[in-house]
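I'd like to ask some things about the structure below.
The complex appears here without one of its protein chains, the remainder shown in place.
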Amino acid sequence: MGRLDRVHIDKVAKRYGTERALAGVSLELERGTMCALLGHNGAGKTTLLGVVSTLVRPNSGSVTYRSGDAKLTGEAVRREIGLLAHASLCYGELSAIENLELVAGLYGVAASVSAVLDQVGLEPRARTRAARTYSRGMLQRLALARALLTKPSLLLLDEPFTGLDRGGALALGEQLGALKTDGTIVVVVTHDLEAIAGRTDHVAILKRGKLVCEEHSELPHTYDQLKDLYHRNAA
Amino acid sequence: MLRHALRIAWKDLRIEVRSKEIFMTMAFFGALLVVIYSFAFPNDAAAIRGSVPGMLWVSLAFTGTIALGRAFDRERENDTMRALLLAPVPRLAVFVGKAIAMAALILGVAVVVVPLLALWMNAPLFAFPLELVVSIAAGAFGIAIIGSVFAATLLKARSRDVLLPVVLYPILLPLFVAGTKCTAGLVAEHPNLEAAHYWMSFLGIYDAAFLVLSLWVFESLVIE
Partner (left out) sequence: MNKLLVPVLCVLAAIGFVVSIYLVFFYTPLDFTIDHDSGRLVGTSLFFNETIMYFHVAHAFVLFTAVFIGGIASALYLWKRKPVWDDIAAATIDISVAFGAVVLATGSIWAKAAWDVWWQWEPRLTMSLLLWLILVGYVLVRKFAGPTADRVAAGMAIFGMVGVPFIYTMVGQDSHPGSGANGVAFTLKGPMVVTFWVSVATFMVWFAALVITRVQSTRLEREVRELRERALDLGVIE
(Lines give C-alpha, C1' and ligand atoms only; values in the text may rest on other atoms or scores of the structure.)
Protein backbone atom coordinates (compact mmCIF):
# COMPACT_ATOMS: atom_id res chain seq x y z
CA MET A 1 0.00 0.00 0.00
CA GLY A 2 1.77 3.07 -1.28
CA ARG A 3 5.38 2.03 -0.89
CA LEU A 4 7.83 4.63 -2.10
CA ASP A 5 9.74 3.86 -5.26
CA ARG A 6 11.50 7.09 -5.85
CA VAL A 7 12.20 10.31 -4.03
CA HIS A 8 12.99 13.30 -6.18
CA ILE A 9 14.73 16.18 -4.40
CA ASP A 10 14.63 19.23 -6.59
CA LYS A 11 16.84 22.30 -6.02
CA VAL A 12 16.13 22.46 -2.31
CA ALA A 13 17.44 25.51 -0.46
CA LYS A 14 17.16 26.37 3.23
CA ARG A 15 18.39 29.24 5.36
CA TYR A 16 18.29 29.55 9.11
CA GLY A 17 18.26 33.26 9.83
CA THR A 18 21.54 34.44 8.39
CA GLU A 19 23.00 30.98 7.88
CA ARG A 20 22.69 29.12 4.65
CA ALA A 21 22.13 25.43 5.35
CA LEU A 22 21.30 24.16 1.88
CA ALA A 23 21.73 25.75 -1.54
CA GLY A 24 20.02 24.27 -4.55
CA VAL A 25 20.52 20.58 -3.76
CA SER A 26 19.05 18.08 -6.21
CA LEU A 27 19.15 14.34 -5.70
CA GLU A 28 17.27 11.26 -6.81
CA LEU A 29 16.74 8.32 -4.50
CA GLU A 30 15.69 4.94 -5.90
CA ARG A 31 14.21 1.91 -4.25
CA GLY A 32 16.57 -0.81 -3.24
CA THR A 33 19.57 1.52 -2.98
CA MET A 34 21.64 2.77 -0.11
CA CYS A 35 22.76 6.37 -0.36
CA ALA A 36 25.60 7.63 1.82
CA LEU A 37 25.28 11.32 2.59
CA LEU A 38 28.72 12.58 3.54
CA GLY A 39 30.30 15.86 4.46
CA HIS A 40 31.82 17.87 7.26
CA ASN A 41 29.82 18.97 10.26
CA GLY A 42 27.63 21.86 9.27
CA ALA A 43 27.63 20.91 5.60
CA GLY A 44 23.87 20.54 5.65
CA LYS A 45 23.44 16.78 5.88
CA THR A 46 21.07 16.85 8.83
CA THR A 47 19.10 19.66 7.26
CA LEU A 48 18.74 17.71 4.03
CA LEU A 49 17.56 14.73 6.00
CA GLY A 50 15.11 17.00 7.74
CA VAL A 51 13.74 18.21 4.43
CA VAL A 52 13.37 14.68 3.08
CA SER A 53 11.61 13.58 6.26
CA THR A 54 9.10 16.49 5.89
CA LEU A 55 10.19 18.01 9.17
CA VAL A 56 11.94 20.97 7.60
CA ARG A 57 10.22 23.19 5.09
CA PRO A 58 12.65 24.37 2.40
CA ASN A 59 12.77 28.05 1.41
CA SER A 60 12.68 26.99 -2.22
CA GLY A 61 12.66 23.77 -4.18
CA SER A 62 10.60 20.69 -3.45
CA VAL A 63 10.66 17.00 -2.71
CA THR A 64 8.43 14.62 -4.63
CA TYR A 65 7.62 11.16 -3.34
CA ARG A 66 6.58 8.65 -5.96
CA SER A 67 4.88 5.34 -5.51
CA GLY A 68 4.49 3.78 -8.93
CA ASP A 69 2.90 6.54 -10.96
CA ALA A 70 1.26 8.22 -8.04
CA LYS A 71 2.62 11.09 -5.99
CA LEU A 72 2.31 10.76 -2.24
CA THR A 73 1.84 13.69 0.12
CA GLY A 74 1.28 14.48 3.76
CA GLU A 75 0.44 11.64 6.08
CA ALA A 76 0.78 9.02 3.35
CA VAL A 77 4.43 9.99 2.97
CA ARG A 78 5.11 10.07 6.69
CA ARG A 79 3.74 6.56 7.02
CA GLU A 80 6.48 5.34 4.73
CA ILE A 81 9.33 7.10 6.49
CA GLY A 82 11.42 5.60 9.25
CA LEU A 83 14.05 7.49 11.18
CA LEU A 84 17.00 6.24 13.17
CA ALA A 85 18.93 9.04 14.79
CA HIS A 86 21.51 9.51 17.47
CA ALA A 87 18.69 10.08 19.97
CA SER A 88 16.47 7.12 20.67
CA LEU A 89 13.14 8.84 19.90
CA CYS A 90 11.64 6.83 22.73
CA TYR A 91 10.17 7.88 26.03
CA GLY A 92 12.44 7.10 28.97
CA GLU A 93 9.61 6.55 31.42
CA LEU A 94 7.88 3.97 29.26
CA SER A 95 9.09 0.44 28.68
CA ALA A 96 10.20 -0.88 25.30
CA ILE A 97 6.88 -2.62 24.81
CA GLU A 98 4.89 0.50 25.71
CA ASN A 99 6.96 2.67 23.42
CA LEU A 100 6.47 0.31 20.51
CA GLU A 101 2.77 -0.06 21.18
CA LEU A 102 2.46 3.71 21.05
CA VAL A 103 4.23 3.78 17.71
CA ALA A 104 2.08 0.98 16.38
CA GLY A 105 -1.02 2.89 17.40
CA LEU A 106 0.15 6.12 15.79
CA TYR A 107 1.20 4.41 12.57
CA GLY A 108 -1.80 2.12 12.38
CA VAL A 109 0.22 -1.06 12.06
CA ALA A 110 -0.17 -4.36 13.80
CA ALA A 111 1.72 -4.30 17.05
CA SER A 112 4.08 -7.18 16.30
CA VAL A 113 6.15 -5.89 19.17
CA SER A 114 7.77 -9.08 20.39
CA ALA A 115 8.68 -10.15 16.87
CA VAL A 116 10.56 -6.98 16.09
CA LEU A 117 12.20 -6.91 19.53
CA ASP A 118 13.42 -10.44 18.85
CA GLN A 119 14.73 -9.28 15.51
CA VAL A 120 16.89 -6.59 17.06
CA GLY A 121 17.93 -8.75 19.96
CA LEU A 122 16.56 -6.91 22.97
CA GLU A 123 16.49 -9.29 25.91
CA PRO A 124 13.02 -10.17 27.17
CA ARG A 125 13.71 -9.18 30.76
CA ALA A 126 14.48 -5.62 29.74
CA ARG A 127 11.39 -5.16 27.64
CA THR A 128 9.15 -4.26 30.56
CA ARG A 129 11.63 -1.97 32.27
CA ALA A 130 11.57 1.76 31.74
CA ALA A 131 13.71 2.75 28.78
CA ARG A 132 15.81 5.14 30.79
CA THR A 133 17.40 2.17 32.56
CA TYR A 134 18.78 0.82 29.30
CA SER A 135 22.40 0.86 28.27
CA ARG A 136 23.41 2.71 25.15
CA GLY A 137 23.47 -0.46 23.12
CA MET A 138 20.02 -1.48 24.30
CA LEU A 139 18.64 1.95 23.54
CA GLN A 140 20.03 1.77 20.06
CA ARG A 141 18.36 -1.59 19.59
CA LEU A 142 15.07 -0.17 20.81
CA ALA A 143 15.45 2.73 18.41
CA LEU A 144 16.08 0.33 15.55
CA ALA A 145 13.07 -1.75 16.56
CA ARG A 146 11.03 1.41 16.54
CA ALA A 147 12.19 2.22 13.04
CA LEU A 148 11.59 -1.27 11.73
CA LEU A 149 8.19 -1.79 13.35
CA THR A 150 6.42 0.38 10.84
CA LYS A 151 8.11 -1.30 7.85
CA PRO A 152 9.15 1.96 6.20
CA SER A 153 10.00 2.14 2.51
CA LEU A 154 12.30 5.10 3.14
CA LEU A 155 14.68 4.66 6.03
CA LEU A 156 16.70 7.67 7.08
CA LEU A 157 19.63 7.29 9.42
CA ASP A 158 21.38 10.18 11.10
CA GLU A 159 24.73 9.11 12.60
CA PRO A 160 23.34 5.74 13.68
CA PHE A 161 26.74 4.21 14.41
CA THR A 162 27.86 6.73 17.02
CA GLY A 163 28.33 5.09 20.37
CA LEU A 164 28.16 1.57 19.02
CA ASP A 165 31.07 -0.78 19.34
CA ARG A 166 32.58 -2.37 16.26
CA GLY A 167 30.39 -5.43 16.50
CA GLY A 168 27.23 -3.40 16.93
CA ALA A 169 28.08 -1.16 14.02
CA LEU A 170 28.75 -4.08 11.72
CA ALA A 171 25.54 -5.78 12.79
CA LEU A 172 23.57 -2.65 12.05
CA GLY A 173 25.31 -2.35 8.70
CA GLU A 174 24.20 -5.87 7.90
CA GLN A 175 20.61 -5.07 8.86
CA LEU A 176 20.68 -2.09 6.56
CA GLY A 177 22.07 -4.15 3.73
CA ALA A 178 19.25 -6.64 4.16
CA LEU A 179 16.66 -3.87 4.10
CA LYS A 180 18.16 -2.43 0.98
CA THR A 181 17.96 -5.77 -0.77
CA ASP A 182 14.34 -5.94 0.30
CA GLY A 183 13.59 -2.77 -1.64
CA THR A 184 13.82 -0.11 1.04
CA ILE A 185 15.40 3.20 0.14
CA VAL A 186 18.13 3.70 2.71
CA VAL A 187 19.84 7.03 3.31
CA VAL A 188 22.69 7.12 5.79
CA VAL A 189 24.37 10.21 7.16
CA THR A 190 27.54 9.14 8.87
CA HIS A 191 31.24 9.64 9.45
CA ASP A 192 31.82 5.94 9.95
CA LEU A 193 32.84 4.90 6.45
CA GLU A 194 33.88 1.43 7.56
CA ALA A 195 30.41 0.52 8.70
CA ILE A 196 28.79 1.29 5.39
CA ALA A 197 31.60 0.13 3.16
CA GLY A 198 30.59 -2.57 0.77
CA ARG A 199 26.92 -1.65 0.93
CA THR A 200 26.42 1.76 -0.64
CA ASP A 201 25.70 2.21 -4.29
CA HIS A 202 25.05 5.94 -4.21
CA VAL A 203 27.25 8.55 -2.60
CA ALA A 204 26.40 12.23 -2.23
CA ILE A 205 28.80 14.70 -0.65
CA LEU A 206 27.73 18.07 0.70
CA LYS A 207 30.00 20.99 1.34
CA ARG A 208 28.65 24.18 2.89
CA GLY A 209 25.16 23.39 1.74
CA LYS A 210 25.99 22.54 -1.85
CA LEU A 211 26.12 19.12 -3.47
CA VAL A 212 29.73 18.91 -4.62
CA CYS A 213 29.89 15.30 -5.63
CA GLU A 214 27.43 12.59 -6.49
CA GLU A 215 28.26 9.10 -7.63
CA HIS A 216 26.18 6.12 -8.52
CA SER A 217 27.86 2.78 -8.80
CA GLU A 218 26.90 -0.68 -9.97
CA LEU A 219 29.08 -2.33 -7.41
CA PRO A 220 28.99 -1.21 -3.80
CA HIS A 221 31.75 1.19 -2.86
CA THR A 222 34.70 -0.17 -0.97
CA TYR A 223 36.06 1.54 2.08
CA ASP A 224 38.97 2.97 0.17
CA GLN A 225 36.74 4.34 -2.54
CA LEU A 226 34.59 6.05 0.07
CA LYS A 227 37.57 7.49 1.88
CA ASP A 228 38.99 8.75 -1.34
CA LEU A 229 35.76 10.39 -2.44
CA TYR A 230 35.36 12.03 0.94
CA HIS A 231 38.83 13.47 1.12
CA ARG A 232 38.74 14.74 -2.41
CA ASN A 233 35.47 16.55 -2.05
CA ALA A 234 34.50 17.31 1.48
CA ALA A 235 37.67 18.99 2.60
CA MET B 1 -7.52 13.15 14.59
CA LEU B 2 -9.12 13.12 17.98
CA ARG B 3 -8.25 9.50 18.52
CA HIS B 4 -4.58 10.20 17.95
CA ALA B 5 -4.75 13.30 20.11
CA LEU B 6 -6.20 11.28 22.94
CA ARG B 7 -3.56 8.63 22.44
CA ILE B 8 -0.87 11.26 22.79
CA ALA B 9 -2.57 12.86 25.77
CA TRP B 10 -2.91 9.47 27.42
CA LYS B 11 0.77 8.79 26.85
CA ASP B 12 1.71 12.05 28.56
CA LEU B 13 -0.60 11.46 31.47
CA ARG B 14 0.63 7.93 31.90
CA ILE B 15 4.21 9.17 32.10
CA GLU B 16 3.21 11.81 34.59
CA VAL B 17 1.22 9.44 36.73
CA ARG B 18 4.20 7.15 36.90
CA SER B 19 6.80 9.67 37.87
CA LYS B 20 4.51 12.31 39.38
CA GLU B 21 7.48 14.59 39.02
CA ILE B 22 5.78 17.67 37.66
CA PHE B 23 2.66 17.28 39.75
CA MET B 24 4.46 16.95 43.06
CA THR B 25 7.00 19.67 42.47
CA MET B 26 4.40 22.10 41.21
CA ALA B 27 1.94 21.34 44.00
CA PHE B 28 4.72 21.91 46.50
CA PHE B 29 5.77 25.08 44.76
CA GLY B 30 2.17 26.27 44.81
CA ALA B 31 1.96 25.59 48.53
CA LEU B 32 5.18 27.51 49.10
CA LEU B 33 3.75 30.44 47.19
CA VAL B 34 0.73 30.49 49.48
CA VAL B 35 3.03 30.55 52.50
CA ILE B 36 4.98 33.43 51.00
CA TYR B 37 1.76 35.32 50.39
CA SER B 38 0.78 34.97 54.01
CA PHE B 39 3.89 36.90 54.96
CA ALA B 40 3.89 39.24 52.04
CA PHE B 41 0.41 40.63 52.53
CA PRO B 42 -1.23 42.27 55.56
CA ASN B 43 -3.18 39.92 57.72
CA ASP B 44 -6.60 41.42 58.27
CA ALA B 45 -9.62 39.71 56.82
CA ALA B 46 -10.65 42.46 54.45
CA ALA B 47 -7.21 42.76 52.90
CA ILE B 48 -7.03 39.01 52.48
CA ARG B 49 -10.37 38.92 50.74
CA GLY B 50 -9.04 41.49 48.35
CA SER B 51 -5.79 39.73 47.58
CA VAL B 52 -6.83 36.07 47.49
CA PRO B 53 -8.12 36.17 43.91
CA GLY B 54 -4.80 37.61 42.78
CA MET B 55 -2.86 35.03 44.78
CA LEU B 56 -4.82 32.23 43.19
CA TRP B 57 -4.21 33.33 39.64
CA VAL B 58 -0.60 34.28 40.17
CA SER B 59 -0.01 30.79 41.53
CA LEU B 60 -1.66 29.28 38.47
CA ALA B 61 0.44 31.50 36.24
CA PHE B 62 3.75 30.51 37.80
CA THR B 63 3.09 26.83 38.31
CA GLY B 64 1.44 26.53 34.90
CA THR B 65 4.36 28.05 33.07
CA ILE B 66 6.96 25.97 34.85
CA ALA B 67 4.92 22.81 34.32
CA LEU B 68 4.64 23.58 30.62
CA GLY B 69 8.36 24.09 30.34
CA ARG B 70 9.13 20.88 32.14
CA ALA B 71 6.58 18.78 30.28
CA PHE B 72 7.85 19.89 26.91
CA ASP B 73 11.42 19.44 28.05
CA ARG B 74 10.57 15.77 28.26
CA GLU B 75 9.97 15.79 24.55
CA ARG B 76 13.43 17.18 24.05
CA GLU B 77 15.22 14.53 26.02
CA ASN B 78 15.21 11.87 23.36
CA ASP B 79 14.03 14.05 20.52
CA THR B 80 10.60 12.48 20.83
CA MET B 81 8.93 15.64 19.55
CA ARG B 82 10.55 14.93 16.21
CA ALA B 83 9.13 11.43 16.38
CA LEU B 84 5.64 12.75 17.07
CA LEU B 85 5.79 15.22 14.22
CA LEU B 86 7.09 12.53 11.90
CA ALA B 87 4.19 10.20 12.66
CA PRO B 88 1.44 9.84 10.05
CA VAL B 89 -1.03 11.65 12.27
CA PRO B 90 -2.30 15.17 11.70
CA ARG B 91 0.16 17.49 13.41
CA LEU B 92 -2.75 19.16 15.08
CA ALA B 93 -3.30 15.93 16.94
CA VAL B 94 0.07 16.46 18.57
CA PHE B 95 -1.02 19.91 19.64
CA VAL B 96 -4.44 18.86 20.92
CA GLY B 97 -2.98 15.88 22.72
CA LYS B 98 -0.35 17.93 24.51
CA ALA B 99 -2.86 20.65 25.35
CA ILE B 100 -5.26 18.15 26.89
CA ALA B 101 -2.50 16.63 28.98
CA MET B 102 -1.27 20.04 30.11
CA ALA B 103 -4.77 21.18 31.04
CA ALA B 104 -5.20 18.06 33.15
CA LEU B 105 -1.86 18.67 34.84
CA ILE B 106 -2.62 22.31 35.63
CA LEU B 107 -6.04 21.39 36.95
CA GLY B 108 -4.40 18.77 39.12
CA VAL B 109 -2.13 21.38 40.63
CA ALA B 110 -5.08 23.72 41.12
CA VAL B 111 -6.89 20.99 43.03
CA VAL B 112 -4.10 21.14 45.57
CA VAL B 113 -3.42 24.86 45.65
CA VAL B 114 -6.96 26.22 45.78
CA PRO B 115 -8.07 24.38 48.93
CA LEU B 116 -4.74 25.31 50.54
CA LEU B 117 -5.39 28.94 49.79
CA ALA B 118 -8.90 28.69 51.16
CA LEU B 119 -7.61 26.98 54.28
CA TRP B 120 -4.54 29.05 55.12
CA MET B 121 -5.96 32.39 54.09
CA ASN B 122 -9.37 31.74 55.61
CA ALA B 123 -10.92 32.88 52.40
CA PRO B 124 -14.41 31.81 51.31
CA LEU B 125 -13.21 30.55 47.94
CA PHE B 126 -15.80 27.81 47.83
CA ALA B 127 -18.78 30.05 48.36
CA PHE B 128 -19.83 29.43 44.79
CA PRO B 129 -18.15 26.19 43.87
CA LEU B 130 -19.62 25.80 40.39
CA GLU B 131 -18.46 29.20 39.24
CA LEU B 132 -15.06 28.69 40.81
CA VAL B 133 -14.50 25.36 39.13
CA VAL B 134 -15.66 26.57 35.73
CA SER B 135 -13.52 29.69 35.85
CA ILE B 136 -10.41 27.82 36.93
CA ALA B 137 -11.04 25.19 34.27
CA ALA B 138 -11.37 27.89 31.63
CA GLY B 139 -8.16 29.46 32.86
CA ALA B 140 -6.35 26.13 32.82
CA PHE B 141 -7.50 25.43 29.25
CA GLY B 142 -6.33 28.85 28.11
CA ILE B 143 -2.92 28.40 29.67
CA ALA B 144 -2.66 24.89 28.24
CA ILE B 145 -3.68 25.90 24.74
CA ILE B 146 -1.49 28.95 24.31
CA GLY B 147 1.28 27.46 26.40
CA SER B 148 1.43 24.31 24.30
CA VAL B 149 1.77 26.29 21.09
CA PHE B 150 4.69 28.31 22.33
CA ALA B 151 6.38 25.61 24.35
CA ALA B 152 6.41 23.44 21.24
CA THR B 153 7.68 26.27 19.05
CA LEU B 154 10.40 27.15 21.52
CA LEU B 155 11.52 23.55 21.87
CA LYS B 156 14.59 24.10 19.75
CA ALA B 157 15.24 27.71 20.68
CA ARG B 158 18.06 29.07 22.77
CA SER B 159 17.18 30.48 26.19
CA ARG B 160 13.87 28.70 25.98
CA ASP B 161 13.38 28.47 29.76
CA VAL B 162 13.49 32.20 30.10
CA LEU B 163 11.68 32.96 26.89
CA LEU B 164 8.61 30.89 27.63
CA PRO B 165 7.37 33.25 30.38
CA VAL B 166 8.47 36.26 28.32
CA VAL B 167 6.25 35.13 25.48
CA LEU B 168 3.36 33.70 27.48
CA TYR B 169 2.68 36.35 30.10
CA PRO B 170 1.86 39.31 27.85
CA ILE B 171 -0.48 37.14 25.82
CA LEU B 172 -2.07 35.49 28.84
CA LEU B 173 -2.56 38.74 30.76
CA PRO B 174 -6.23 39.13 29.81
CA LEU B 175 -6.82 35.58 31.02
CA PHE B 176 -5.25 36.22 34.41
CA VAL B 177 -7.01 39.52 34.87
CA ALA B 178 -10.37 38.04 33.90
CA GLY B 179 -9.81 35.14 36.26
CA THR B 180 -8.86 37.42 39.10
CA LYS B 181 -11.84 39.68 38.59
CA CYS B 182 -14.14 36.69 38.38
CA THR B 183 -12.82 35.19 41.59
CA ALA B 184 -12.99 38.61 43.24
CA GLY B 185 -16.66 38.73 42.43
CA LEU B 186 -17.15 35.35 44.09
CA VAL B 187 -15.15 36.04 47.19
CA ALA B 188 -16.32 39.58 47.92
CA GLU B 189 -18.16 40.71 51.01
CA HIS B 190 -21.23 41.15 48.84
CA PRO B 191 -20.73 38.61 46.11
CA ASN B 192 -21.11 40.05 42.65
CA LEU B 193 -22.33 37.10 40.62
CA GLU B 194 -23.17 39.24 37.65
CA ALA B 195 -19.59 40.40 37.31
CA ALA B 196 -18.34 36.86 37.86
CA HIS B 197 -20.53 35.55 35.05
CA TYR B 198 -19.38 38.35 32.81
CA TRP B 199 -15.76 37.43 33.34
CA MET B 200 -16.50 33.76 32.86
CA SER B 201 -17.95 34.43 29.45
CA PHE B 202 -14.90 36.60 28.74
CA LEU B 203 -12.70 33.60 29.55
CA GLY B 204 -14.84 31.37 27.38
CA ILE B 205 -14.56 33.63 24.37
CA TYR B 206 -10.85 34.14 24.99
CA ASP B 207 -10.26 30.37 25.08
CA ALA B 208 -12.35 29.80 21.97
CA ALA B 209 -10.62 32.54 19.99
CA PHE B 210 -7.14 31.35 20.88
CA LEU B 211 -8.02 27.71 20.32
CA VAL B 212 -9.08 28.52 16.78
CA LEU B 213 -5.98 30.62 16.22
CA SER B 214 -3.75 27.89 17.62
CA LEU B 215 -5.30 25.22 15.42
CA TRP B 216 -4.66 27.49 12.47
CA VAL B 217 -1.02 28.33 13.06
CA PHE B 218 0.36 25.43 15.07
CA GLU B 219 1.81 23.51 12.18
CA SER B 220 3.36 26.64 10.63
CA LEU B 221 5.02 27.54 13.87
CA VAL B 222 6.34 24.15 14.78
CA ILE B 223 7.72 22.93 11.44
CA GLU B 224 10.98 24.67 10.67
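Some observations on this one:
To keep things simple, chains are lettered A and B as they appear, and every chain counts its residues starting from 1.
The criterion applied here is as follows: a residue touches a chain if its C-beta (ideal position, glycine included) is under 8 Å from a C-beta of that chain, and two chains touch if they have at least 3 such contacts.
All values derive from a computational prediction rather than experimental measurement.
Touching residues on chain A toward the chain that is not drawn are 16-20, 23, 57, 59, 208, 210. Counting over the whole complex, chain B has residues 146, 149-150, 153-154, 156-160, 162-163, 166-167, 169-171, 173-174, 177-178, 181, 192, 195, 198, 202, 205-206, 209-210, 213, 217, 220-221, 224 touching the chain that is not drawn.
We take it that only the chains that are shown with their structure count from here on.
Each chain gets a centre from the mean of its Cα atoms; for chain A and chain B, those two points are 38 Å apart.
Chain contact summary for the complex, chain A toward chain B: residues 16, 50, 53-57, 75-76, 78-79, 81, 83, 85, 87-94, 98, 102-103, 105-108, 146.
Residue ranges of chain B in contact with chain A, taken from their complex: 4, 7, 11, 14-15, 18-19, 74, 77-80, 82-90, 223-224.
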